[in-house]
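The other protein chains are all here in position, but one chain of the complex has been omitted.
Here the chain labels run A and B in written order, and each chain numbers its own residues starting at 1.
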Amino acid sequence: MPQALEGSQAIAQAVALCRPEVVAAYPITPQTHIVENIAKLVADGKLNCEMVSVESEFSAASVVLGAVAAGSRAYTASASQGILLMAEVLYNIAGLRIPAVMTCANRAVAAPLSIWNDQQDSMAVRDAGWIQLYCADNQEAVDTTIQAFRIAERCELPVMVCMDGFTLTHTLEPLEVPSQEQVDGFLPPFSFARTLDPRSPISVGTLVDPNYYSEARHSHHHALLRAQEEIIAAADDWGQLSGRHYGGLLQVDGPEDARLGILTLGSVLGTLADAREEYPEAPAAKLIKLRSFRPFPVEALQQACAGLSDLIVLERALSPGGGGIVGAEVRAALSELPDAPRVHNFAVGLGGRDVPLDIYPRLLAAAQSSGPTRFAIFDAELDRLPEGDR
Amino acid sequence: MIEVRIHGRGGQGNVVAAYLLATTAIGEGEYAQAFPSFGAERRGAPVTAFVRVAPEPFRRRCQVLHPAFLIIQDEALLQVPGVTDGLLPGGGILVNSKRGDDELSAMLGRDTAALPASALAAEFLGRPVPNTALLAAFLTLTQMLPVASLTKALGHRFKGELLERNARLIEQVAQRVSPGLWKEQADAASA
Partner (left out) sequence: MSTVSETTIPIAELRRSQLRFRGLEAGHRACQGCGQALAARLVTEAAGPDVMIANATGCLEIFTTPWPQSAWRLPWMHSLFENTGALASGMEAALKAQGKSTKVLAFGGDGGTFDIGFQALSGMLERGHNVLYVCYDNEAYMNTGIQRSSSTPHAAVTTTSPSGKARMGKRHLKKDIISIIAAHHIPYAATASAAYPSDIRKKVRRALAIEGPTFLLIHSPCPLGWGHDGSQTVEVARLAVQCGLFPLIELERGELTSVMPLRSARPVKDYLKPQQRFRHLFQDDTRAAQELEHLQALADHNIEVYGLRGTNADPLDSDGADTVRRGGMRWA
């Protein structure tokens, strides 16, 4: 029987089911409800863990790093400016191959200041060396959080579970919270080979000179590429246990013979899926949910896009002066295909702008009416800008 | 799918009202979704929240642009531009007000029901938080869910005397508005 839960509340419960020994966090909208709910579980005696309320996100990530290195399962959550303040530690956690898990309650990055949702924050740390999984709805975020711990610990890589701030974190909907038995059956007790231990002392985080650095980077890169198998395995195994499956690396939904596709990350997917039914006169597009952005699933993406004439890449961030971030990577991946679809790259819903149902026919019309768009912010209303800025 | 937009001010339990309505629906086996559209989260600032209820699951995450019903927790917000925008034809507006239904309907040019929710809450709960009373009125008017299910949903949030007081408030409100007055609109939206 599903319960009526706010996304954040459900994430807190999912984290608790994974039995972390250390949780460290610093408050930032829209992540706050997650840690508040975890703090309440601790206060009520329902979760036995060290809750470290730190003085910055920088320290939150550092506490998690120290805790995992000392042999405990540890978790944090943040968003936006918090992710950027953490950035240096995020690289460090990944480079040291520390299996930590965090939630990114995706939010825009200032300036201009915006507390609302887009995905600029997690995109800004895409090169940190973390696994990044993007969730389309709260049930997926709950289930992915549980999967994340297993993926992290099997791969010795940190995992960032990205869920859209407010749009998911602050939405109440019917959710299945797994049982403790289910989670225990899926996620073994924490174990980490490189734990700091006085009985067999090791040195972690040493200086690496040019003789060894490239090899360390190669090994990290390939560990991420190999992690694709664990991401798929975690999705499959959890799917068997729970009956819920969201695709491993990506999920394709729509008519087999569709010539048009829309690829997106996160919660916009649901709106597009509903819109496809609301606008039967518009062509039915294949919807591709990119679940794993890091590792970037080149082969799976090529398979998913085979046969498409046009692919719209819809993203919630950009690299100013460059263009779309996901779009550029998708183009690069598809360029290896003999009949690569034309790629139209748009950003939508930046800084919390609502993405309405009618975005679907408008996008498809834009893709069909002209040549490929290299990149544009689709829903920017240019007439609001001074002429020179348009 | 019935879509509802709730307007209130920070501190009036606006988001709670939306969550409560969705929780009530989920408790009755419906699929529902509730979410806020925060401005800045300050006491007194206008806050909007959205609720969708449908018999089958849906996936959209966009804001409710064309609600079948509006719930206005603070009468003064009726003066704010855009508050009644997008209300579907035949849709109803429920307002926390001491004025009469007819007066408000004439003023807004839409089918409007009034309930002195703050006063009732002050009387029954000791605090002028209008959300429970308005939801009780809303369910009575639309009959989209049994009013008793609201009391059940409140049981997740409150216990003991406070729950009993809420239950008495809900009963009282149910007797003050016309049961099923907006049932037709609700059924039409749901269909």
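Assorted remarks:
Convention: contacts are C-beta pairs under 8 Å (C-beta built on N, C-alpha and C of every residue); 3 or more make two chains touch, one makes a residue touch a chain.
Keep in mind it's a predicted model, so treat the numbers as computed, not measured.
The chain we do not see here touches A in the full complex. Summary of contacts with the chain left out: across A:43, A:113 or A:202, the touching residue is A:202.
The residue touching the chain not shown here, chosen from A:5, A:41 or A:65, is A:65. The omitted chain makes contact with just one of the residues A:3, A:92 or A:302: A:92.
The chain not displayed touches chain A at residues 21-22, 24, 49-50, 52-56, 58-72, 74, 88-89, 92, 96, 196-198, 201-209, 212.
Everything that follows uses one rule, which is that only the chains that are shown with their structure count from here on.
Rounded to whole angstrom, the centroid-to-centroid distance between chain A and chain B, based on C-alpha atoms, equals 34 Å.
On chain A, the positions that touch chain B within their shared complex are 2-4, 6, 29, 115, 137, 164, 166-168, 170-174, 267-271, 273-275, 354-357. Against chain A, in their complex, chain B makes its touches with residues 15, 18-19, 22-23, 26-27, 31-36, 38, 40-41, 58-63, 65, 153, 156.
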